[in-house]
Structure formats: C-alpha cells, structure tokens
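Just one protein chain is left out here, and the rest sit where they should.
Going by the order they are written in, the chains are A and B; count residues from 1 in each one.
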Amino acid sequence: MARIEVGSSAWFLIRDRAALISMAFLLLIAVSAIFAPLLTPYAKQGMGDPDLTAKFKPPSIEHPLGADSLGRDQVARLMFGARRSLSMGLLVVLIAIAIGAPLGMIAGYLGGWIDEAIMRVTDVFLAFPPLLLAIAIAAALGASYINAVMAIAVTWWPWYARLARAQTLSVRERAYIEAANSIGVRDRVIIRRHILPNIMTPIIVQGTLDVGTAILVAAGLSFIGLGTQAPFADWGVMISDGRLFFLSGRWWLSTFPGLAIFLTAMAFNFLGDGVRVAADPRLRRLL
Amino acid sequence: MVYLSFLLRRMGLSVFVLVGVLILTFIVSRVIPSNPAALYAGARPRPEQVEEIEKKLGLDKPLTEQFRVYLADLLDGDLGESYHSRRSINTDLSIFLPATLELVIAAVVIALVFGIPIGTLAGAYPRSPFDYATRFVAIAGVSVPSFWLALIAQSVFFSQLGWLPLGSRISRDATLFYPIAAQTGFYLIDAAISGNWDAWFDALHHLILPALVLSAYPLGVTIRMTQASMLEVLSETYITAARAAGLSRPVILFKLALKNAIMPALTVVGLSFAYSITGAFLVEVIFSWPGVGKYVTEAVLNVDFPVIIAVTLVVTVFYIGVNLAVDLIQALLDPRVRLI
Partner (left out) sequence: MAILTVENLRVQFKTPYGAVYALRGIDLALAKGDILGLVGETGCGKSVTGRSIIRLLDENAQITDGKIIFEDNDLLQVDDAEMRRIRGNRIAMIFQDPAAALNPLFTIGQQINDVLRAHASEAREDRRNRIVELLASVGLPDPAQMVDVYPHQLSGGQQQRAMIAQSLAAEPDVIIADEPTTALDVTIQAQILDLLRKLQRERAISVILITHDLGIVAETCQHVVVLYAGRVVEQGSVAAIFADPQHPYTRGLLAALPRPGGRGADLKVIPGSVPSGLERIVGCAFAPRCEHVMERCRQQQPALAEMGSAHLSACFLHASAQYD
C-alpha cells in the first residue's frame, strides 16, 4: 500500500500542470544563478562593475533587458541577483526549520512545562506583525546580507516549532512508540527513528510554500536598505535602485527584477500547493 | 465552553504576550547590538554623544536595572526621542499612526469585501474555470512584491492614464484652500465630521491606489482561506443532509455553508491586518504616504534606532489588540459557546 501511495503522489504532482511548469521555471532560475559567470558576457558588471558608456541604455540586442544607472547589463545583474535572492529565501527557511523543528519536537514529545515554555515563546514571536521584528533585528545587527537572513529566520522559526509540535503530538501516541518505549529505547532514538520521518512531509510542504514568501520578505528588507549591500545587488535592491528613474521613462529598471521576484514567488507557491495536495489523499479527493 | 472563562484566559494570554514583547524588544535594542549607545546616537556620532547616551540609557548599570528604567519610561507613555529630528516619538506617532491605520483599514476592508465572496464561490464550484482563475489570482496576490506593484500601479494610473494622484494623503490645494480640521487623524472621518466634502473626495482619491496595492496580499490570503474553508464545509455530513432534504443550492451555499465557512475564515481579519501593516512599511515609501511605514523606513536610512524600536512596540501592541478582538468576537458568534 505504501508503494502505491508514493507512486500516486508523484503521479499527482506530474499531472498538476501548474506545479510542473513551476518546477521547470525554478530549475531555469537556479541554473542561471549557479552558472551565471559562464552564461553572461557581463559577469563583472553582474558583480557590480560600472560601465558608464552604457548608462540607461534601453533594451536592445546587446542588452536585452537594458542597462542600469551605472550602465550594468540588467540580465547579468538579474542572474547574479538571483544568487542572492534565491539563497536568502532558501537560507531563511532552512535556518527557521533547523531552529523550529527540533524545538517543536522536544515540546511535543516531552510535554509538561518544557512544552508550555517553548509554546509561550512562540506566542511572543508571532505577536509581531511579520517583517516588523525582522526590521528591528536587522537594524540592531547592522545592515548586511547575512544579518538580514538571520533577522528573518529568527522571526520565522516559531511557525515550524508549532507545526512540528502538532505533528509530534499526533504521532507520539501511536502504538509503535509505546512499544519502543517499553523495551527501553532511548528518547533520542525514538525521535530520530519514529517522529522525524513522520513530521517531514508537512514540514517540506510548508517549507516549499515559505521559500517564496521568504524571498518576498528578504526583497522587502533589501528594498529599505537592510539587506544586500552595494556593489552587490539582489532583486529587491535592483527595484529600489531603479525606482527613482522608473516614472521618468526608464521602465525597464524596476520592472524586470520585480517580475523575477513575482514569478519566482508564484512558482514556489504553485509547487508548494502541488506538493501539499499530492501528499494528502484527503485533499486530493476534495480538489 | 463558557465565554467568561474563555475571555479571562484569552486576555491573560494577551497580557503575557505583551510582557514577552516588551522583553523581546528590550533584548533587540540593548542586548543584540554590540554597542547600543552608538546605535542610539545615530549615524557617525561624536564620542561625547555616545557617552551621553550611555549615561542616559544607564548602559553601565546591570541589565535588570536597565529593563526597569525601560519599563518605567514605557509605563509613563514615553517612547523617547528621535535622534534624527530630535522630536518626541509620541508626537510623531500621533500624526503617523492614524495615517497608516486609515490606509491599512481601507486595505483590509477591500480584501474582505472582495475576498470572502470570491473565495466562497470558488469553494462552492471546485474545479470550475472560476475556481482555477481564482486560485491563480490568489497565488498572484501573495506572490507579488507590494512595493513593485505600487510602482507599476503609479506608472499605469498616474503616468499613463492620469486617473489617480501619484502619492501623499491629500493634494496641496486641499491643504491650502479647504484644510481638514484634525480630530481623529483619519482624514475621511475628520472631513466627514466637518462636512468638508471637497477635502473628503480629495482624500479618498489619494487613498484608492495605495489601499488597492496594499490589499493584494491580504486579498490573496482571504480568498485562499475562505475557499479552503468552504471546500471543507461542503464535504460535511450536514450539507449532504441539507441536500437530501431537498434544499435549493443557493440556500445551501449562501445561507448554510457560508455561515459555517465564515467562522474559521474570521481569522483572516487578524491576518489581513498583519499583512497590510507589513505591506504598509514598503508601500508608504513609494506613495509618499506620511505614516509609520514611511517613518520607519526613513529611520532605517538615518539609523534612527529609537524610532524603529518604538514603532515596533506600538504597532505590535495594536496587532495584539486586533487579534484579541477577533478571537473574542469569533467566540461570541459561536452558539456552542455559552456566555456565562
């Protein structure tokens, strides 16, 4: 039965055209980010070198998406920006999972005052509107790429703690854990062997959905100057850089990085939705 | 469940969270920074300025004593002073907060008024073209960077079409010739109270575009949550029972199922508020909207740390209040909850 489940989940994901297109798009973005130095003749400009002869060049064959206020090729900037934006989104989610999932499992597994304490701490963190606490922490740490990532991750882990706790609670009572307990298996082994595999699916689903949102939030921090610093740029910085010239006819400056964020976040959302439906037989019936 | 005990427990939790928020902001402002005094003194401070701040904040004293002073100031209602403008943050916020709230409330209203019916219909007709279109719109709404959407909206509705103003809360003409008498700080309310309809329409004209842009994210969330809730409700036995009793489809959808679906969907009010606030921080900059968002982002540029912390605290307290109100109202509407 288990084999049928996995097989049909994969089948469902592939049949979900939106998820499939999203996966292809994200793969394209990832490849162009990873191999950016090989794929563009303007690699130096991608990393910040100006070329004042090309200042504000509109889209042309030479610069398909135009050039910015320092004459840098926008395609190269976008490709190198993808490295920052994508990695920010992924890092935020991975760090948040790394903090939140263990705490949630401990809370759910041990219960009692430890559970109570961890959950009340998550309450406090989630009491802040998203982004606001991240702005304060990023400002306290000082503006930089890695500080922005840390600041967002620190505000994000409670979601995973709650998710992991809820899953752990539902798994904990199952008979096989009782059995494992009775023959003297240690808690650590139980968590690793029995609980961890069971909470992975919902965490992966949530993580996929969250990468898109994390990219948005990171772009927001960069937009107000708390993220990636010059001469490097992520997509949020590029929108911010282009904004002053945007209404005076240099539309290509902010339009493309914005589209890049928009489409990437959408792709993660469609993919996450697809994974969620595919992993949940009950939802499959409803949708 | 008894309402009174729920009320007390829920309020107790809010107080607890409030204390936690105070502690956390204290940690962010005094413990995380390597040199809090330098941060509080602003960009490129002179050494004697830093010293002065150190003394004023009591940074030489133990953290517990610092926290006591920090709390005492807050309990006095003193949020401190902006490094950059040297103005009292209390005064600044009394102007900026109503501006942001007016914008945020408009966005929340738009999100709910459109999101709930659209989500309901999409949930009622799963796998229909309308459902697919709605799902696309909802995902687009939560994926679009609000500050970028703001730029695009400006270029379309101001530059290209010329239908709506570029930004700010009110036109210069209005401030000069028919100024709004400030009472609540909400322009639409103040103008309406004094019967200043020219100014009222002017303010509305300025509010439309930022509010629409800001509503994109909460609209997406509202649609998704109502749709999911409706889908869930429609698979319940009592809906099958209603169909088996021969009730018509409109009655089942809009009278029975909607009431059941709306209950969990009420949570989106709190969420919409949160997301609109978040969006406002970025969107206000683009629309030159004189609210706390613009205030904070300028504070970030000027390294005006006291302002950032004060806004974080005040807006969070507001948000806690909204969530508390939503929970209490939600419980009040549920017949399964007894009042006493």
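Everything that follows uses one rule, which is that a residue touches a chain if its C-beta (ideal position, glycine included) is under 8 Å from a C-beta of that chain, and two chains touch if they have at least 3 such contacts.
Everything numeric here is computed off the predicted structure, so don't read it as measured data.
Touch with the chain that is not drawn comes from one residue among B:35, B:128, B:240 or B:288, which is B:240.
Within the set B:263, B:301, B:317 or B:331, the residue that contacts the chain not displayed is B:263. Seen from subunit B, the chain kept out of the figure touches residues 236-238, 240-248, 251, 255-256, 259-260, 263, 334-336.
Operating definition for what follows: only the chains that are shown with their structure count from here on.
Subunit A and subunit B, compared by their mean Cα positions, are separated by 23 Å.
On the side of subunit B, the complex with subunit A involves touching residues 13, 16-18, 20-21, 23-25, 28-29, 32-33, 39, 126-127, 135, 139-140, 142-149, 151-152, 154-155, 158-159, 166, 231-232, 235, 274-275, 277-278, 281-282, 285-286, 296-297, 300-301, 303, 305, 308-309, 311-312, 315-316, 319-320, 323. For subunit A in complex with subunit B, the residues that touch the partner chain are 120-121, 123-125, 127-133, 135-137, 139-141, 212-213, 216, 219-220, 223-226, 236, 239, 243, 246-247, 251, 254-255, 257-258, 261-263, 265-266, 268-270, 273, 286-287.
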